[in-house]
Structures are given as C-alpha cells and as structure tokens.
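Omission of a single protein chain aside, the complex is shown with its protein chains in their original locations.
Each chain carries a letter (A, B and C) given by its place in the written order, and its residues are counted from 1.
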Amino acid sequence: MEMLQVVRADGEYDAKLEPNLRDEDLKKMYRYMLLVRRFNERMLLLQRQGRIGFFIESTGEEAAQVGSAFALARSDWVYESYRDPGVCLVRGVPLKTLVDQLMANADDPNKGRQMGVHWGYREWNLVSISSPVGCRLSQAVGTAYAAKFKKDNIVCVTSFGDGATSQGEFHSAMNFAGVFKVPVVFLCKNNQYAISLPVRRQTASANIAMKAEAYGFEGVLVDGNDVLASYKAMKAAVDKARSGGGPTLIEAVTYRMGGHSSSDDPSKYRSTEETELWKTRDPITRFRRYLMKKGLLTESEDRRTLEEVENELVSTIKESEKVPPPTLYSMFTDVYAEMPWHIKEEADELMGEKGQ
Amino acid sequence: MEMLQVVRADGEYDAKLEPNLRDEDLKKMYRYMLLVRRFNERMLLLQRQGRIGFFIESTGEEAAQVGSAFALARSDWVYESYRDPGVCLVRGVPLKTLVDQLMANADDPNKGRQMGVHWGYREWNLVSISSPVGCRLSQAVGTAYAAKFKKDNIVCVTSFGDGATSQGEFHSAMNFAGVFKVPVVFLCKNNQYAISLPVRRQTASANIAMKAEAYGFEGVLVDGNDVLASYKAMKAAVDKARSGGGPTLIEAVTYRMGGHSSSDDPSKYRSTEETELWKTRDPITRFRRYLMKKGLLTESEDRRTLEEVENELVSTIKESEKVPPPTLYSMFTDVYAEMPWHIKEEADELMGEKGQ
Amino acid sequence: MTVMNIVQAVNRTLRDEMRRNGNMIVLGEDVGRDGGVFRATEGLLDEFGAERVVDTPLSEDGIVGMAIGMSLYGLLPVAEIQFMDFIYPAFNQIVSELAKFRYRSGGQYPAHVVIRTPYGGGVKGGHYHSQSTEAYFIHTPGLTVVTPSSPHDTKGLLLSAMRSPDPVMFLEPKRLYRTIKEDVPDEEYLIPIGKANVVQEGSDITLVSWGPMVQTCKEALPLAAKEKMSVELIDLRSLMPFDIQTVIQSVKKTGRVVVAHEATKVAGFGAEISAQVSERAIDSLKAPIIRVAGYDTPFPYALENSYLPKPERILKALRKASSY
Partner (left out) sequence: MTVMNIVQAVNRTLRDEMRRNGNMIVLGEDVGRDGGVFRATEGLLDEFGAERVVDTPLSEDGIVGMAIGMSLYGLLPVAEIQFMDFIYPAFNQIVSELAKFRYRSGGQYPAHVVIRTPYGGGVKGGHYHSQSTEAYFIHTPGLTVVTPSSPHDTKGLLLSAMRSPDPVMFLEPKRLYRTIKEDVPDEEYLIPIGKANVVQEGSDITLVSWGPMVQTCKEALPLAAKEKMSVELIDLRSLMPFDIQTVIQSVKKTGRVVVAHEATKVAGFGAEISAQVSERAIDSLKAPIIRVAGYDTPFPYALENSYLPKPERILKALRKASSY
C-alpha cells in the first residue's frame, strides 16, 4: 500500500498533489499547528507546576489533527480523541474552553466532571470523550447511521490511536460500518506507540490501513506529518461518505514525540535515535519550509505568529485560573435528567454538612 | 481467493489433489459422516418427543467436522463448537457420552450442568463449550501459547460459525494469534447463516478467509462440503502450526441444512430454492459417489453401514435413558474447588428440605 | 381492551410507539425478518422497513455502541439483546458509556437508549439462557432499571421507558412471556418509573419482589392465606430508582419482611432492600429480614427445577418471618 505524501520532510512538494486550498487557509493551518504545539508545551508545564491535574500532549501530531479537521464541514460530527486539541480549535472551540476543561472549573461545559483532555462540546458537534480505548467507534457508526437515516448531509468522523485497533470494539464498529455503509470516517493516528507498546507488536498486519479490506471498504495510508496530505486524505474520505460511498479508514502515520501522558517516561522503552529520527520529520518544520518556499511566510511573520500564539496562551491561562471550581451541588446533577430520591438524600446530607 | 476442492458435487475428483489417506480411513470417514447425520436426525426427534430438552443439529456440516478432525493428533487440543458432534466422535468420545450430555444425566462428565450440545471432555482434549458466541477463540490462543511455552508439540484448533466472526472477541483472538505466532488453527464453518442473518449481511468483506490478512497470517478458503478438501486444509494448517509457522484461518464453506436449533423455523427467512440448491451439494452424497467411483464402497456395504449406525444409535439411546439424573447435591459442587460456607448453608437447607 | 401475553404486549407497544415516533428505531440480532427469537419484534420489519428495524451483525457491543451514537444524534433506539446472558460483550458500552454520557458531558450529551432483554430461568436454558443479573445494572449510576411482571405492566412501563430521557434497561421475564394473559387497554397509558405496585395488601408480612418472581409470590399467597398469614405483596416494577417509601410504609405496618428474587443471593438486589429497611425502619422490625433467592451457583441445567425459588420456598420464608 502506498502512502500519500504531498510535502516532503525538506519542504519540497509535488505540485500535482497539492490540494485546492486558499493561501489564507494554508496560513491558518500553520497558525493552528503552532498554537497546538505551544498549547501542548504550556499545558505540560502547568501540569508539572501542579496547576492542572493531568495532561496528555499531542506534540508531533499537529498536522494530522489540523489537516483532517480542515476537511470537515461545520455540521459534521466528530468523535475526537484526547490527542485532538487541534481538532477542537479548528472547529471553533475557544482556547479558553479547552483550558477550562483542563482546570476542571465552573466554565467547563463538562462541569469539571472529567480528567483533563476529555473534551466534549455539543455546540461544535464534538462528542464527549471517555477513557476506555476503542469504545467510541461504534458510537460514531451509530451517529452516521442516524444522520443518513434523517437524510442530513453530514459525515461522522472518529479519531483514535494505533492501540485502539486491537480492541474488539474497533472490529464491531468497522464491521457495522461496512455492513450498513454509513457516512463515517475512521481516522487512526498511528503514532507508533500505545503507551510503551510499539505498533509492530500491537498487530502483525503490514499496516493498519489494510485492515479495512476485511470489512469491505477502503483503507488509505497517509503521511500524518504532512498537513496537506492529511487534509487531502480526509477530504477525499468525507466527500466520498457525503455522496453515499460509505466508510473509509485512514491511517495517518505520525509519531508521539513526547511521553504517553504527563505520568509517562518514554525513555524506558524507546531509543533516542528513534526520537531523533522523527524530529527530522517534524510536521511544523516541514510545513514552515513549504510555506516559505511558496512565499507565504517570512521569518518575521513566523516570529510574529509565534508571539501572538504565546500571548493568547498566557492571557487565556490567566483568565481560566480566575474561574472558580464547580459548585459542590453539581456533583449530584446530571446522573439522571431528574434527580432520584436516593441521590437527593445524599446531596442534601452533604450540603447540610457543608452548610454547618 | 480460490476455494480448495478435491471432490466435486457429482463425485468426480482431481486425483492430483487427493490427500494421502488409507482406504481404511476413507471408509471410517464415511461411517462417521453417516453416524453424525443419523445422530442429528435421531436427536432432533428425541427433542420433538420431549425426551431431551434442546438440540442443535449440524446436518449438512458433516464433512467439515469429520474431515478436519481426522487431521488432528490425539494430543492436540480442540475448542469445538456446538455443531461439532462429529469432531467429538472422531476424537474418540463414545456415542453414549454425547447422548448422556443431551440427557443431562448422571453419566455426563459435565454433570448435567449445561444445555444440550455444550460438549466438553477433558479426556479427549475437547474444551467445555459455552453459549456466548465468540468467546472461545482467545482461549484457544492461550492454550496454543501455553503449549508452545511448554514446548509440547501440539496444535490448538477452535471451530466457530460465520456469525462469530462479528464478535469483538474474534478480533482480539486473531490479533493475539498473529502477534504471538502461536500454533492455533481457526476453523470458521461458514454455514451461510447466523440464526436468520445471512452471511452477506454479517460482513461486507468478500469472504471470511481473507480477514486473516488483517492479522498478518494466512487465510484459506475450502469447500466445507468436501470431506477430503476439509481434511487437506486442516492438515496443511496443523502441519504448519506444528512446525512453528503460526496460525491459519480456514473458512469452510458449507450450509446449515436444518434450522438454527430445535426452536427455530428457517422458512421465515430463507427460500426453498436455496435449500434445494444446497441439497445438490450434500457432503455425504458426494463422498458416497466418490467412494463408489473409487471402488471403496458398494450399495450393499452402504446399506449395512447405515444399519449398523442405526442400531448403535437405538441401543445407545436406550442405555442413556436408563441413567438417573445427577444428584441434587451436585447442584452445589464445583462452584469453587472447596465449597464455601454460604453455598454449604444453601445446600444443607435444600438437602434438609428434601430429606424431610 | 385486548387479551394478550407479555410478548404480545411488548410487540404492540413497540409498534404503537414506532407509529407515533418516526425517530424510533429497533435494532438487534434477528429482530427483522425473523421477528426476534421470542417474536417480540414480529411484523415490525414489514410495517416499518429495514432502516427502522435493523438486523445487526452478531455483536452486542456493536449494537449498544451504535444505539448510543444514534441516540446522541436524536433518534430513539430500542435495542434487543437476545438473552441477558449475552449482554456482557456490551457491558463496557453500557456501564462506561451509556450510563455516564449525560454526567460526564455536563448534561450536553444525554444518551437515551432502551435496552430490552429477556432474563430469568424456567425455560430449560442452562446457565447461558437463564441468568438474572439486574444487580450489576442497578449498581451502575446513570442507568434506569425496570422489569414488568404482567402484560399490563409491560405496556405501561415500556412506554415510560421509551419516553424517559434516561437510558433504560428493560428486563423482560422470559418465563412469563406466554404464560400470563390478561386484558390490556388499547389506549396509551404510562406506568411511572420509580413507583411500586402493591399487588395485595396485608398486615402481617411485607413480601417484596419483582419480575418473574412476582408470579411465584402470587402463587404463594393462597398458601399463606391458608395458614392465616396476611401478606402484603409489593411488586417493585422499577429497580432503579426503586420505591423505598412504599416498602418502608408497609414494613412499619407489618414489622416483617421477606424479599424474593431469582438472582443469586449474595450481593443481589435483595441485599439492598434489606439494608434500606434496616437503615430506615429497624425499630419496626419484629423478625430478621429474610431473602429467598437463587442459590449462589451458576445457573444449573438438569436441576433447574430445584434451583428456582418455588412458592413453597417463599411460604417457608413467610412462616419463618411470621413465627419469629
């Protein structure tokens, strides 16, 4: 299986393969990638400082996030992953809303109910994340089924890691998608690791994309560190889905440049040579080179963008830190639409205690 | 993918493909196939008469059972399916032991604890069946792992239906088998239906055998109504596994000639044309034609064999029906190795009541 | 009024609601052409088509996962799991996902799926076609758990389940599917979730039960009456939330409690009822709270008849409670 690539690591590109994007959009893409990179770095720092509880970074995976998100319509639905802050941002989620989630404060639309990076925003059709790996895929199939049923012209995308492909739920979801031919796109960001397990020990298949054949639809292999290739692959898949062509599995080949999460030490299970090699394939450096070659970015513009991004982050963090935590009572709501008597008793008891 | 066939429906055969089997064995195979056919018919009758509680027949699938079982060594392990009485018989389980299971009487090594057709015989390395579809596959992988670990030269085979391939547990098992390269053979008897669901709506893949590629090992398509092809495919797979070549998925294409179980009415969901078509591919008729062509069977021998089989069945049923049900107390044993106090209390209470 | 059994009540109620609600979808194994292995969805495919009556591949996690995704998008999926014993491949979807969607999303994504599944023994099904594991689901915050014991209740409760904004486990007593027939009103009626039904009033002992065991309790009533025990039989109907008020009121009157269920005893839902009573009405108790339940073994096959609580076992417990 061939891997789709538009821009090479050195910034050279195949003009025949360039997607049809406006210069404006290319610049926006770059800015988003920078923002995601700096967001990751900042948040990891906040975590180290104890200002947020837990964090999972997505450094190295900016292109796959931003490229694929750019290919979606506002009305499309996304079952995003914890490594998708870029997808959230591209879809319009304010930076502060993401930081609020990490701080689990009262402004978080999820009411501070989940660990960091478990995004979920109804307003932007981003479905609330959960931790168990793999279980969101069949839900995405269901949403796609429902959209098709209602004759809404939308596509449902779900993004997950290489590790997730081992779960039984991956299989069920792929199989249902093939059988019901629903407008769903499975985006596997193969970042080479599931915590410590390298992908070659996750599965014996030659790659992940080819697994789609077992379900009767197409798998596509794409360079996930190439934002234009990531865009193109997703665009083709959503166009196909939207026009009734059914599901696609995209494998975006990328690399988790950092640890698995803020609690992980990757030096235990992988070599410096390997990480150094992947640094030469950095998606941001590559896209920067491309933009400069195309005359769409200068050194000074680049510096300015970075500064803007930094300022935005600093001021957002400041704002989010001002927001109080959720109210005590909020611990008891939303278990059911209406609070049943036994939870009410518990809430009353606790509120009474704290009232004393 | 090509389908392996040795003997055609009309009994013609490809001499180049004939396996290396003694005439004795060919005749034994035929006898087993007849026995399975008549066993099925008899047991279904007993069920209709209320003499056994529940039955699942495997009529039409005799070749896949008998052919594959002949390819195994006595020491190999089998996670057989409820449509595998033939596998049990070939491995040496006495007919009476199978009937005892259906009668759930005191002679059943499973102590009458399970519904009919849930075979399980430690003595013949046939692992106790359970009802949830799909969950035995990863167990077979574990057994294969253990055998390899212990450097025992055995293969573990697991047999299941087309419906089972949709379960997440199929996926996990296949994936683990590929990753750990264990001596396991997955035998999918694709009998075209999972209760009422035809296989083309079970999965959108072109066939089931090809699913193996997604796990990095070989899939083989075989005519499951051809006992010699079934033997050959399994023999090749176990030889490969035994010599360290890892797993194989075999899809044996066959047909469930009867209902799903004694509670099913297949006329609701399939046509007479279809069942009539498959009757022309009957595995027993085909093998009979082959044997006659080869001069290994005469009409009168055939009649005699059938009579023998009938007599064996009749006398076995009579014997099994004489055996009393399991003792009341046996309801409480084997939950744990030693009976804990709370079960003992319950047993004592019930025994006390009945003692009164 | 139409005389019908439970399976018919399920079937009619699904049909009526599908007629009313164009966003309702039925899905599961063999629910379409076959009409369900118990015939609960018979006729629906013909009337509503394959888009709304969906025969799925053999995968319970796929069924529930897909139903969740449908529900988030605004459909009302009613999933059938062929036997409760086969629900476990979907257990992750149910307890980690379905139950928690509303809460974890701060109310942004309520997932409303109804999961219908036949449960309980008495059909010679051995341990994989007989179990009653309602306690797993009751112990999972976010799920509603309901179980009818009659055709009439089936209709009213199933309608409520389908109209509820929360995910509902709708447990159908399969042994009673065709054994009880009664008049069921043709017009729509809702039985509120969370309210128990006092089947018979009585003054000596409170007998609490649900699902298939209600029928067994009913059969024990005349035996108890013969021995001059006045039994108040409460059918909980809804197990989460459960109507503790009705139970406590009764216990305050009788001072004696027997709880009867088919599930294995240890850590079964009977323990919760017992614990609630001794927390809230200990001073009213004149006798130990007695549980009649399935034995703590896997569900047997050959000996099913000795395993299942029978009216005689309930009677024995009533005697024990009343003579204490």
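Keep this in mind: a residue touches a chain if its C-beta (ideal position, glycine included) is under 8 Å from a C-beta of that chain, and two chains touch if they have at least 3 such contacts.
This is a predicted model, so every value here is computed, not measured.
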Mind giving the shown chains that are in contact with the missing chain? A, B, C
Omitted-chain contact residue, chosen from A:197, A:210, A:292 or A:337: A:197
Candidate in contact with the missing chain, chosen from B:113, B:211 or B:289: B:113
Out of B:29, B:43 or B:140, which touches the unshown chain? B:140
From A:105, A:125, A:143 or A:158, residue that would touch the chain that is not displayed: A:105
Name, in rising order, the residues on subunit C that touch the hidden chain in the full complex. 85, 88-89, 91-92, 95-96, 99-100, 103-104, 127-128, 133, 135-136, 138-139, 141-142, 240, 263-264, 266-272, 274-275, 277-280, 282, 285, 287-291, 296-298
Which subunit B residues would touch the chain omitted from the figure, given the whole complex? 77, 108-111, 113-114, 118, 120-122, 127-128, 130, 132, 135, 137-147, 149-150, 156, 168-169, 171-173, 175-176, 179-180, 333-337, 340-343
Note that subunit A touches the chain not displayed via residues 53-54, 104-105, 111-115, 118, 130-134, 163-164, 166-169, 194-197, 201-203, 263-264, 268-269, 325-326, 328, 330-332, 335, 342-343, 346-347, 350, 353-354
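The criterion applied here is as follows: only the chains that are shown with their structure count from here on.
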State, to the nearest whole Å, the distance from the C-alpha centre of subunit A to the C-alpha centre of subunit C. 40
Where the CA atoms of subunit A average out and where those of subunit B average out, how many Å apart are those spots? 46
Could you check subunit C for residues that touch two or more other chains and list them? 57, 59, 61-62, 89
Junction residues of subunit A - those touching two or more other chains: 168-169, 171-172, 175, 179
